[in-house]
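The following block contains the structure, expressed as structure tokens.
The other protein chains are all here in position, but one chain of the complex has been omitted.
Note that the chains take the letters A, B and C in the order they are written out, and that residue 1 is the start of every chain.
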Amino acid sequence: MNISPYCRNIYYYETDRMDVVSHTNYIRWMEEARIDFMKKTGIPYHEIEKSGFMLPVLEVECKYKKSLTYGDSFCIYSKITEYNGFKMSIYYEIYNKETNELCAAAKSSHCFTDKNMKPLRITKKAPELHEAFIDAMNVTFSK
Amino acid sequence: MNISPYCRNIYYYETDRMDVVSHTNYIRWMEEARIDFMKKTGIPYHEIEKSGFMLPVLEVECKYKKSLTYGDSFCIYSKITEYNGFKMSIYYEIYNKETNELCAAAKSSHCFTDKNMKPLRITKKAPELHEAFIDAMNVTFSK
Amino acid sequence: MNISPYCRNIYYYETDRMDVVSHTNYIRWMEEARIDFMKKTGIPYHEIEKSGFMLPVLEVECKYKKSLTYGDSFCIYSKITEYNGFKMSIYYEIYNKETNELCAAAKSSHCFTDKNMKPLRITKKAPELHEAFIDAMNVTFSK
Partner (left out) sequence: MNISPYCRNIYYYETDRMDVVSHTNYIRWMEEARIDFMKKTGIPYHEIEKSGFMLPVLEVECKYKKSLTYGDSFCIYSKITEYNGFKMSIYYEIYNKETNELCAAAKSSHCFTDKNMKPLRITKKAPELHEAFIDAMNVTFSK
């Protein structure tokens, strides 16, 4: 499967007084990119929630390399680096859309749970969802 | 009843590249101040929610007079200006804590609803809550 | 001039525990829509800033009619309702993109200032900008 990266303009309110995007917003962008990636690979997150599953965040990590500011746009390339029906890790590269420079590299880890946040394995509980995640591991990006 | 205003420092991430607090955050501060006011007047908002009621926002309004930035602190004085068991309006004055200048004047309107966002009158459904709101109208502030 | 409205998906982190978009985010959306509107009408806001002008917010107002939540998309139609080279007011209608229901109606007022937040009149200081704002008052929307 071939999908497009997640791109958008930077909002004015996302900057801080250093005149760059507050580093705290990158974690929000990762969530936006993750949900966009899942939608494009055929696993819309609100369908997962409707089926009674959740995918809370266990861990995030972000390395900041180049700053971005208002007037810039970014593109995020997401990649599932680990998936076993129980846990999942995603790796993100955030680029300046105009200059194509790598601005940040990030990672998030997740587990599947039921509505009460109890961890579970989806392999047998949701075999179609499991297949969709397996397929999503082989996604490539068109520019 | 005599209560203290809601005061706190400004967070770095609340500023934007104009080097002042983003005007969008004042609406969040109003929510913080409203909840603090209700707690201090004996009507903690999460108790209201536990009782099955909600108090969604119907309308907000904010007039910006002086900017605030990182390094400043603010104090908010809240006042219930209308209450009839069905709807409620709150008026807020946001001051720079150091200079005592009025930085913004704001208003929010609310109605009472059940868990499904259906409007209701609490006068008889929750007479103690109703009394508490009546009392809260007479609150004064100690500095 | 005929432009498109400002539309986007709702982000997960924009919801709150009432399971709807926090009312505080609508004020941010107004900023996004305003900047998008100015870009589409040929007055990109970061160019205004580069020219040494700013357009701080004097007042905002928002009436909430229908809630939105994660999974929904919105479209915002912006309209300049007042402009005199010194002050400007914008009126916004926020629609649920799928159902086409009006979810909120809002207003913001602004004045032009220099870099030090001192108010000024752009009529003669920036005649081209002034013309662009006059033109922007006659913009219509294509769906």
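Here is the rule we use: contacts are C-beta pairs under 8 Å (C-beta built on N, C-alpha and C of every residue); 3 or more make two chains touch, one makes a residue touch a chain.
In this text, all values refer to a predicted model and were calculated from it rather than measured experimentally.
**Student:** Which one touches the absent chain: A:M18, A:L102 or A:L120?
**Tutor:** A:M18
**Student:** In the full complex, which bits of subunit B touch the chain not displayed? Write them out.
**Tutor:** The list for subunit B reads 8, 11-13, 28, 31-32, 35, 45-46, 70-71.
**Student:** If you put the missing chain back, which residues of subunit C would it touch?
**Tutor:** Looking at subunit C, the ones touching the missing chain are residues 12-13, 15-17, 19, 22, 24, 69-70.
**Student:** In the full complex, which residues of subunit A touch the absent chain?
**Tutor:** For subunit A, the residues touching the absent chain are 18, 23-24, 27-28, 31, 54, 56-64, 67, 117.
In the analysis below, only the chains that are shown with their structure count from here on.
**Student:** Let me check something: if the centre of a chain is the mean of its CA atoms, which chain is farthest from subunit B?
**Tutor:** The most distant chain relative to subunit B turns out to be A.
**Student:** Upon optimal superposition of subunit B on subunit C over Cα atoms, what rotation angle is obtained, reported to the nearest 5 degrees?
**Tutor:** Result for this pair is 180 degrees.
**Student:** As a quick test, compute the distance in whole Å between the mean CA positions of subunit A and subunit C.
**Tutor:** 28
**Student:** At what distance in angstrom does the C-alpha mean of subunit C lie from that of subunit B?
**Tutor:** 25
**Student:** Find the geometric centre of each of subunit A and subunit B from their Cα atoms only, then give the gap between the two centres in Å, rounded to an integer.
**Tutor:** Chain centroid spacing, subunit A to subunit B, equals 35 Å.
**Student:** What positions in subunit C touch 2 or more of the other chains?
**Tutor:** Residue numbers touching two or more other chains: 28, 31.
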